[in-house]
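One structure is given here, and the rest of the page talks about it.
All protein chains but one are shown in place.
Read from first to last, the chains carry the letters A and B; within each, the first residue is number 1.
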Amino acid sequence: MIWLTWRQFRTQAAVVFAVVAALAVTLAVTGPNLSDLYRTAGSSLVDQVSSSDQSLYYVGLLVVLAVPAVVGMFWGAPLIARELETGTHYLAWNQGVTRTRWLAAKLGLGAAAAMTAAGLTSLAVSWWSSPLDRAVNGGGATDTYFPRLDPVAFAARGVVPVAHAAFAFVLGVALGLVIRRTLPAMATTFALYAAVQIVVPIWIRSHLAAADRTVLPIEPGGAPISIQDGARHIIAHLEEVPGSWVTSQQTLNASGQPAPVPSSFADCLRTESGPPTLQQVDGCVADLGALGYQQQVTYQPAGNFWVLQWAETGLYLGLALALAGFCAWWIRRRAT
Amino acid sequence: MIEFHLNSRSGLSPYQQLVQQVRHALRLGLLKEGDRLPTVKDVARQMAVNPNTVLKAYRELEHDGLVAARPGVGTFVTRTLADASLAAHGPLQKDLQRWLTKARLAGLDDESIEALFMNTFRNVAGEDVA
Partner (left out) sequence: MSAVLRAQGLGKRYKQRWALQNCDLDVPAGRVVGLVGPNGAGKSTLLKLASGMLTPSAGTIEVCGGRPAAGVEQLAKVGFVAQDTPVYAALSVADHLDLGKRLNPNWDEAVARERIRRLGLDPEQRAGKLSGGQRAQLALTLGIAKRPELLILDEPVAALDPLARREFMQDLMEAVAEHELSVVLSSHLVSDVERTCDYVIVLVDSRVQVAGDIDDLVACHHRLTGPRRDPDTLPGGQHVITASHTDRQTTLLVRTDTAVHDPSWTVSPLGLEDIVLAYMTRPADAVRDTRPALEVLR
């Protein structure tokens, strides 16, 4: 059974693994150079990266993010949908192999390949980017590179891409099984996977590990703040905890209770025309601080990286297993 | 060796056609004692016909004592339909000719004659069965 699965699957597998291999080779060649630079420059590495390495940084990110989506669309969705579409499942299901084993072989081999591809890519990219990640976590001030905990980089580092790939693959298979047509199944797989990848960082990931919480005074010369939304909201920037991922912000009043930013602050900042001057802003911020207002920031510190990685890996692998169970149920009860 | 053919418009079932063709060949001397009939597999293949049909036809011929199956060897003709009845053909044909002349004189055309003959033939055959 594995032979047949492999025989059907090898072309698609070859394409993806060729891309992964090409990327890995490029990274292997340029990586040592970046490490050497970090050894001499430390956290200021962030300012000394060549533009080609900078491009490579983003290409790496993009490829790791794309591998699970590609695997789900091009390996997962057609895996069974194409058989159902062409009727070959009737041929397969009449061989001396039960339908459950047929499915198990397809899912097993496909998921293993998907996880290998994502794992290798993530390993190569994480290794190559590690000097930059360390520089950022070490306090290298940058707008160019993401901390490892930032939602963009998090999904492109460590072990979560492996789980993402497994999930995307099984998701594709399940959708192919239900939708029974290759192209719609591919489109739906992409849409659903993208939706999950938006929902999880926004609403779920921050709850997977105990967050830290800090209260920052509001004062000129303190933590830098952004004033947003017509001076109704304040965002504090957590510069003294580099590499952290801020998950929520709350302004507190003098008695330490969550409260909206008082309207006096907006009034203070109002000008006849144009933006307020820096002096005016400092004055208003000082006034707000004097009223006893403080800013509470909830965040995941850089040290929680691996806790979050393993927790999210577990979550996605659990989802993948549940979907695999659904496929098994569907193929026994509902198929054709 | 005999080669079978099926006619979908004969009104006879495939197995009846096979039996009829063997009997016909025996009567005309195309098949003689000791001749081997094609194997069931060969007939099934050549005519794309159900082997059970061929078997049934061969069994009926065997039952009539015309052929005998020798397991592993084949089915062989054991008796020709030597025309003991041939002598009777002449007078019967004369009777029929006389009857046909009468029918024409009565004003029946070919179609009417055929309808009348077939109808009578079937009725008599039906009574025999009953």
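Heads up, the rule we're going with is that contacts are C-beta pairs under 8 Å (C-beta built on N, C-alpha and C of every residue); 3 or more make two chains touch, one makes a residue touch a chain.
The model shown is predicted, which means the values in this text are computed figures rather than measured ones.
Shown chains touched by the hidden chain across the complete assembly: A, B.
Per the touch definition above, the residue from A:59, A:97, A:266 or A:311 contacting the chain not shown is A:97. The chain not shown here is touched by just one of B:40, B:61 or B:77, and that residue is B:40.
The missing chain lies against chain B, touching residues 6, 8, 11, 13-15, 40-41, 44-54, 56, 119, 122, 126, 129-130. Contacts to the hidden chain, counted on chain A, fall at residues 1, 3-4, 7-8, 11, 86-88, 90-91, 93-99, 332-333, 336.
The definition used in the following text is that only the chains that are shown with their structure count from here on.
Centroids of chain A and chain B (each the mean of its C-alpha atoms) stand 84 Å apart.
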